[in-house]
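Let me give you the structure first, and then I'll get to my questions.
A single protein chain has been omitted; all remaining protein chains appear in their positions.
Think of it as A and B in the order they're written, each chain with its own count starting at 1.
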Amino acid sequence: MAEAPLLEVKNLQVQFKTADGVVNAVNNVSFSVNRGETLGIVGESGSGKSVTSLSIMRLIPSPPGKIAGGQILFDGDNLVDFSESEMRKIRGNRISMIFQDPMTSLNPVLRIGKQMTESLQLHMGMTAKQARNRAIDLLSMVGIPAPDKRLDDFPHQFSGGMRQRVMIAMGLACNPELLIADEPTTALDVTIQAQILELLNRLKNETGTAIIFITHDLGVVAGMTDRVIVMYAGRVVEQASTNELFRNPRMPYTIGLLDSIPRLDGIQTRLTPIPGLPPDLLEKTNRCPFAPRCDFVQEQCWIETPSLRQVAPDHTAACLFDIDRDQRQVMAEKKIAEEQAVLDAALEDVLAHEQAS
Amino acid sequence: MATASNVAGTNPAQAQEFTRPVRSLWSDAWMRLRRNRLAMASIIYLFLLALVAIFAPVIAPHSPGRPTTTELRERGVYRQAAWVVDEKNPKRSGIWKFPLGTDSAGGDVLSRLIYGTRVSMVVGFIPMIFTLTIGITIGLISGFAGGKLDSLLMRFTDIIFSLPDILFFIIVQTAFSQTAFGKTFNGLLLIFLSFSAVNWASVSRLVRGQVLSLKEKEFVEAAEAVGVRRGSILFRHILPNTLAPIIVAGAFIVPSAIVTEATLSFLGIGIQPDTNPNNPFPTSWGQMILEGKSAIDSQPWILIASAIAIASITIAFVALGDGLRDALDPRQ
Partner (left out) sequence: MAVQNENLLDINGLKMHFPVKSNGLLRRTVGAVKAVDGLSFSVKRGETLGLVGESGCGKSTTGRAILQLHRPTAGTVNFDGKELTKLHGESMRQMRRKVQIIFQDPYASLNPRMTVGDIVGEPIRVHNLRTGKEVRTRVEELLRVVGLNPYFINRYPHEFSGGQRQRIGIARALAVEPDFIVCDEPVSALDVSIQAQIINLLQDLQGQFGLTYLFIAHNLSVVKHISDRVAVMYLGKMVELAPSKQLYANPMHPYTQALLSAVPIPDPEIEKQRQRIILQGDVPSPLNPPSGCHFHTRCPIVIEKCKAEDPPFQDYGGGHFVACWRATESQAQMEKKLQ
């Protein structure tokens, strides 16, 4: 606790200009990552989780994107103020990133070996021979058989799982202090996903690299991370240690997510979905972004955007009320009854009106 | 049971959903096109040119035909544009009655330019319609039928595609321009046909490619799965989805046809000039460039005016084509 965090994101604000207006993709996001820790970022498409990670790498396409405010403190330096050439010394060297689809981040016309040794020579000042030896070590470390031969293959000669291994090897090439993994297993089959997750877990213990693990899969988060932040509509809505978050979720959205996924070890006969759709990030409102879908919604939720507040030791949630998972069913039934009452009243109005005329 | 809150729209936050007007992909594209200033300027310019072409007899200050002897005396030949003063030869000095001067036969250059718009317009649009009709038909059949018929049609298309087109036009023009058929509409019909005969190949390749990729789309599979007949699948599901790239291709065919006609006329094998004042297509810009080239020293404005006319109409169509592509295919 005494040690300063490796990465500290403070009040990050990212906007995208579109034809329909300004989209606030990331809204006042703050979190930190300690050395050697694995932080999970959970959210659905459009929640801002990928934009957040791209901002840390300063890879937001600009225009239309723009970091409109906040700080990204990496080892004490504010990356937001860094020039492009300063960032290039950080990227792939001290912070590296692996993506969902390795094919798009590998150059299809260059041999794997060439792509790996290039950054080693650039960042680590190795000779061609040293770099090649290091590349062979890295490939064998990520479990690629016959690494000295495969080094001369092109990306398309690798299977999806193998390609992701290559990406991980490249990500770890310069011993980064922080590795950002953006949905690294989403495109893979379950058995291959298991291979990759096992690999990442092993490497984490061996190298002590801090990892930001971005995913929509709560199962993967449960097995991989020490701490989790949940994002919704461009905001952090809950943050806690992984054990605490799964045992005692305190934000209705997190509760909703946990209730809506079928579990392999569960015996649910019926899922409890989150009704409705994620909000449009174009509109600026001061209500809670989750209010329209929330089973716990109160009057106050429509006029005040909740900010993160402490709900338990080392556990913050963006909800105005102290709620917990067990109350949900009761609240949901109450809400449905209220909505039904409103509908009934409207129907009666219509009927009365028809009779009158 | 599905609860009331599951029904999209009953939520107060989604109330605005109801007030939004319906937007088809076409209306979306039109909105994007309207935001493109260059494309809109082109549309306005081309619209004006179309008016000029239609109302040429009203707009043109003089008849495009051969002047009478008295008229010729007033006009002179190779009279300079109105703002050019020729002190050595007052008969050549520009006067505002003939703003762009006169040509070798005493024809008013501005009037000829105005009538020339007609040729460029029909020579742009009619071959486009022929080209698209042939290209779409062959592309649709080839892509949808597949198999042997597809191979056969595509080999044929490849042959047409590999023809050197300018050489082909020159051969056709020299072979047929003196026949009765070649003289129909001052030879315009021959140009239409020879242009279309070569250029459909690229359209049919485009359409076939579209059909092949659409055939694999799940919505086509879905139509098949609910029992929609093959004809309906082709015309209701596949054809409407190929239209966007076809429209863009069409917009680019027009300037290429205009330039082709100008090229052929410049080579002296395009449309045949006619001095009959009742002929709706007495002259073309390509011809004027040819004449202007030989009169470049005595009356440069024949060349300059017609070159500007061709360049501007071509640029306008290309800008419109680009605008349409951006509007119809907003993936970038």
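Going forward, contacts are C-beta pairs under 8 Å (C-beta built on N, C-alpha and C of every residue); 3 or more make two chains touch, one makes a residue touch a chain.
Just so it is clear, the model here is predicted, and its values are computed rather than measured.
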| item | value |
| --- | --- |
| Which displayed chains the hidden chain touches across the whole complex | A, B |
| Residue among A:A68, A:L258, A:L320 or A:I336 that touches the chain left out of view | A:L258 |
| Contact with the hidden chain (one of A:G48, A:G113, A:G161 or A:P184) | A:G161 |
| Residue of B:N241, B:T275 or B:S312 in touch with the missing chain, whole complex considered | B:N241 |
| Absent-chain contact - pick from A:A4, A:A194 or A:I303 | A:A194 |
| Option from A:D75, A:D153 or A:D217 whose C-beta touches the chain left out | A:D217 |
| Footprint left on subunit A by the chain that the document does not show | 44-45, 159, 161-162, 189-195, 197-198, 216-223, 242-243, 246, 256-266, 268, 270-275, 277-278, 293 |
| Footprint left on subunit B by the chain that the document does not show | 1-2, 6-10, 18, 22-25, 28, 217-219, 221-229, 232, 236-237, 240-241 |
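Simple rule for what comes next: only the chains that are shown with their structure count from here on.
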| item | value |
| --- | --- |
| Averaged-CA centre spacing for the pair subunit B and subunit A, given as whole angstrom | 51 |
